[in-house]
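All protein chains but one are shown at their positions in the complex.
For chain A:
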């Protein structure tokens, strides 16, 4: 299936190659570079590129292109999903997935890639199994290894590989047994100019950090499971129980993992926590414009909105911005044409406001395009959908674990459209 993998950075340097079958010359990447050049933005590179003899399937992540070479028919999603899994494994092992960390740990990267694929077919992708085969690097271990000459490589087949629950290894032991769940919800919304919801939905995930000894069997139940429109689970979750009883029953993997993700569709009413009033206008003459943005709370359920950031993609002709903010800092990048206003905590008593003038390329006509306004925010201790975890029960082990649930709401793809330009005629 997957023949070879090339890692290419944003500047177009090929810095790692790995072949699972016979070697394919790196010149095959020329087709990729061609497409990369044509696309201008890295995001616009088509994920599947056809070359005379091969197919290139690539993903772009953390400023790295993972380009895989395929020779025969294969479901493209299979490859894409796998490449993302590779990136996630790197992140898991090295803390971050970047060119530097990959270069620094090239031997481990190679060992990992060797274990993850055999003849181009995934062999072990479960992080628990990989970690038993190849231990992640730590400063202490690398020091010990250089002194004693011991290795990072496991000598026996990980227990999980053969069992029915490959995600958990046997013989886990903790002194503090704890299980924490984070319910993270993201609001995806498109608002029109006046702030009316065009489209809104909630995407939620439950991230878990479970450090429990032995083989615990957990059951998580919700107060209002009916809210969940569509769900997808970590393989450990027993789907039958969810179907019949709407509880999540599972033997957890060890450590951090994503238990489930869910979707609350547009059919339900989605609360929009803030409103944005904006007025961006350009004058017919004089190569200038005016900008006025104000933000205020809307449906926050009594919680504080934090980490509020407003991003505006300006038309190409806008050269600079001369603004003043009542709260937070702003920054206009004339290269990417992005205006970023970092507000921070939203104070309902004193609403933040950004006001000032924009200067345009002289002589250029008034821009016709729409800028769009993206909003980022965070609300602690709130799941905007109202989802509540009822209880967590543990079976199979005798000890009493510490349990905790945290709720966070974030803005996902939260966008406000600025549909029309206000035509302002200057009177000189």
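Throughout what follows, a residue touches a chain if its C-beta (ideal position, glycine included) is under 8 Å from a C-beta of that chain, and two chains touch if they have at least 3 such contacts; residues count from 1.
One rule holds in what follows: contacts and distances are computed from a predicted model.
Colleague: When one chain of this assembly is omitted, its UniProt record names it as which of these: "COMM domain-containing protein 6", "Protein YIPF", "AP-3 complex subunit beta" or "Insulin-induced gene protein"?
Modeller: The chain we cannot see is recorded in UniProt as "AP-3 complex subunit beta".
Colleague: Per the definition of touch given earlier, which of A:78, A:174, A:222 or A:283 contacts the omitted chain?
Modeller: Answering carefully, the residue with contact to the hidden chain is A:78.
Colleague: Among A:137, A:166 or A:273, exactly one should touch the missing chain; which is it?
Modeller: Of the listed residues, the one touching the omitted chain is A:166.
Colleague: Over the whole complex, note the residues of chain A touching the chain we left out.
Modeller: 1, 14-19, 21-23, 26, 41, 43-44, 46-48, 50, 55, 58-61, 70-78, 80-82, 84, 106-107, 109-111, 114, 118-119, 121-123, 125, 146, 149, 151-157, 161-162, 164, 166, 188, 190, 198-199, 201, 203, 229-235, 239-240, 242-243, 258, 261, 263, 265-267, 313, 315-316, 365, 368-372, 374, 413, 415, 417, 419
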